[in-house]
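The structure's right below; bear with me while I get my questions together.
All protein chains but one are shown at their positions in the complex.
Labels for the chains are A and B, by order of writing; each one numbers its residues from 1.
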Amino acid sequence: MEQALDLLALSPPGWGGNLLRGLNHSLQIAFGAFGFGLLIGLLGAYGKLYGGPVTRDLLAVYTTVVRAVPELVLILILYYVGSDLINQASEALGGGRVEISGVAAGIWVLGVVQGAYATEILRGAIKAVPSGQIEAARAYGMSPVLMMRRVTIPAMMSFAIPGLANLWLIATKDTALLAVVGFNELTQETRQAASSTRAYFTFFLAAGVLYLMVSLASGRIFGRIEKWARKGQPSLRKAGA
Amino acid sequence: MSGLRDWLKPHRIVMIALFVALVVWCAFTLRWDWIPKYTPLALQGIWRTLWILAVTSVLGFVLAIPLGLAQAIGPWYLAYPARVFCTVIRGTPLLLQLWLLYYGLGSLFPQYPWIRESDLWPYLRQAWPYAVLGLTLSYAGYEGEVMRGAFAGVGKGQLEAANAFGMPRFTVFRRIWLPQAIQSALPTLGGETILQLKATPLVATIAIVDIYAVAARVRQDTFIVYEPLILLAAVYLAIAGILAFAFKKLEERVPVKTG
Partner (left out) sequence: MNFKTTIAAAIAALTVTAGIAMAEPVKVGVAAEPYPPFSSLDASGKWVGWEIDIMNAICAAESMDCVLTPVAWDGIIPSLTGKQIDAIMSSMSITEERSKTIDFSDKYYNTPADIVAAKSSDITPSPEGLKGKIIGVQASTIHQAYAQKYFTDAAEIRVYQTQDEINQDLAAGRIDATLADSIALSDFVASDAGACCEDKGPVMDDPTILGMGVGVGVRKGDDALREKFNAGIKAIRENGEYDAITKKYFKSDIYGS
């Protein structure tokens, strides 16, 4: 036990600092990917609901493929394709090589995966907004953008938040998969610490505790947000379910 | 069925034509000469993936029933551990759980020499028991949460009616409660099983040769990157498609009449 605490000390020769640095990277990637995914999701949801037939079909292909193929495979494909494409585009434009940081690559890769799920969640949430509210906004002569900002998005929030909370948890856990492509996020740092010290059990357990803490804290925060988003909709629970 | 007419809309015909063109282009310009050499290995890999998927989904579901029941109606000393279990499984990455089970436990073996003399040793030496255990617990953790809701959602009136008939408690459970809970959980099962399929490639990281590991092997042997990955994605798409179809048929066969 004492030995384990020594290994987990925050400053060298303890490896705790490395784990925390990995956690920091994981959270940055998760946060960025979640944001990027939300952006894709919002565009995707509007495309699926109001886009033309071609847009709709392309989006259907995107969400189906991403949701049926393992994240690990998608990560490998997107990782190699992404940097290849950017480099080729840059060379075609006469520029030099583009530097892609590990965090940016992780955000791109996981963001594309998150986007597919976000598209479905947001589409469902937008559809759940009572059509009367949207018609009323239209009758007031609101522009589509204003309507989206003032009516649709606030009204759909309460429907979308449980799904989005789940998606955020998936984002934090999926960052672990980036260990397979060699990103120094929490799981990879843990693996390095474990094999350098041979204390596999201690370090994997410690990393598990860190992930769990992130999950539990996120659960709390999203619970608050959900409460806040449901303000003024007291009857939702009965009416919704 | 409006299915066929749907597919014959003009824009779809154009898109399908483009897709076919893309496939043909891929077939002729990319490198596929490695396929014959790796076909036997790939078939074995697919078989192993399906086997792990089937075994862990079934075992996981069986384990999810007591987990859901304990949380829905169990006394606190059963409900609490069940809840903690589900929270921990759902709150940590599966990759880490697998590594903790396989390498974490493995690192403790040298300290306890008697483990090697035990009857379990031939199994503990293999990688698949850890993979099966890890994936089973994961499936149980997620589905246990669903089953909790399913058990809690069974109408009180029906249970009371059954009690009034003088049915023994276990019969009530077996004849009324369990079938209804499973039926209401059925729509989630398909999705959960596809999620489980997507989790199976993680077992390649503990030296099990599933279809993902075979694709990695092709990449490592030949340095061809995209082609095996594209084919791998297609294989998973096909399996997911078959699963989705099978679960849809299954759901259609189960009559839905309760409100």
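Following the convention adopted for this analysis, a residue touches a chain if its C-beta (ideal position, glycine included) is under 8 Å from a C-beta of that chain, and two chains touch if they have at least 3 such contacts.
Just so it is clear, the model here is predicted, and its values are computed rather than measured.
Across the whole complex, the hidden chain's contacts among the shown chains comprise A, B.
Here one chain is not drawn; of A:M148, A:V180, A:A207 or A:A229, the residue touching it is A:V180.
Which of B:Y38, B:F85, B:Y103 or B:W177 touches the hidden chain is settled by the complete complex: it is B:Y103. In the full complex, subunit B touches the hidden chain at residues 103, 106-107, 109-110, 116, 124-127, 205, 207, 209, 213, 216-217, 219-221, 223, 225. Residues of subunit A that touch the chain left out of the display are 12-15, 17-18, 21, 24, 27-28, 31-32, 35, 76, 79-80, 83-84, 86-87, 90, 95-101, 103-104, 107, 180-184, 188, 191-193, 195-196, 198, 200.
The rule is short, and it goes like this: only the chains that are shown with their structure count from here on.
Distance between chain centres (mean CA atoms), subunit A to subunit B: 22 Å.
Across the complex, subunit B meets subunit A through its residues 9, 11-12, 15, 87-88, 90-97, 99-100, 103-108, 194, 197-202, 205, 212, 215, 225-226, 229-230, 232-233, 236-237, 240-241. Across the interface of their complex, subunit B is touched by residues 53-54, 57-58, 65, 67-74, 76-77, 80-81, 169, 173-177, 179-180, 187, 190-191, 194, 198-201, 204-205, 207-208, 211-212, 214-216 of subunit A.
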